[in-house]
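Sharing a structure here in structure tokens format.
Omission of a single protein chain aside, the complex is shown with its protein chains in their original locations.
After this line comes subunit A, so read on.
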């Protein structure tokens, strides 16, 4: 037991949250330390600022990029690519997953081919997609869609299949038919598992976005990372990387918020 939580039981008993400042510090102190170390190492000359620019230079580059509108275009096109791919993956993955989880024959027929596709790296297939779909937007969105589909699809199938048989039988004993069992038991019971898949898919979409934009793009955050490095605009490169991290965090935060609203029953 640390000194810090010696006085917390009483607070917890009264249902009070920890004071905001302390809660913030206990959660983010390592992040803050990391950022301070980063800033200091550049300023104190531990690492050459040409390789690792101090934070203020990076934030400066970020600000200039956004204020001048140059980075705004990149953000917009990247969001569009990742968003379209993610939307398509979710739009196909959830219904298909529900179907596969419910109907054994559908799952048996589709499972081998999906396993084969899943085990093949999407990046390895990117050249194939380029050959088939050209070097434009379609192949980029498709490769992101491809990699993003599987986490949501497989999590949905898993969620449906692990629904408690006893709950289904309970519903049937009250006379629920297939549709009612699905709507009132299977679907709500699968929601937490589906969200696990959605969060994985969102992460995957951003990972693939960068990779796709590094090959044969002339716009986008991923392109900026490569381009800035090529032109020795190292602060700008880090600014683009920072932007990516922020996008990932924001996407995750939105999904967590949505999950809290939809699955209040499963959370504390």
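Criterion: a residue touches a chain if its C-beta (ideal position, glycine included) is under 8 Å from a C-beta of that chain, and two chains touch if they have at least 3 such contacts; residues count from 1.
In this text, contacts and distances are computed from a predicted model.
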Name under which UniProt lists the unshown chain, selected from "Cytochrome c oxidase subunit 4", "ABC transporter ATP-binding protein", "DNA repair protein RecO" or "Ferrous iron transport protein A"
"ABC transporter ATP-binding protein"
Of A:171, A:200, A:241 or A:255, the residue in touch with the unshown chain
A:171
Of the candidates A:185, A:202 or A:234, the residue in contact with the absent chain is A:185
Note that subunit A touches the chain not displayed via residues 166-167, 169-176, 180, 184-185, 188-189, 191, 263-266
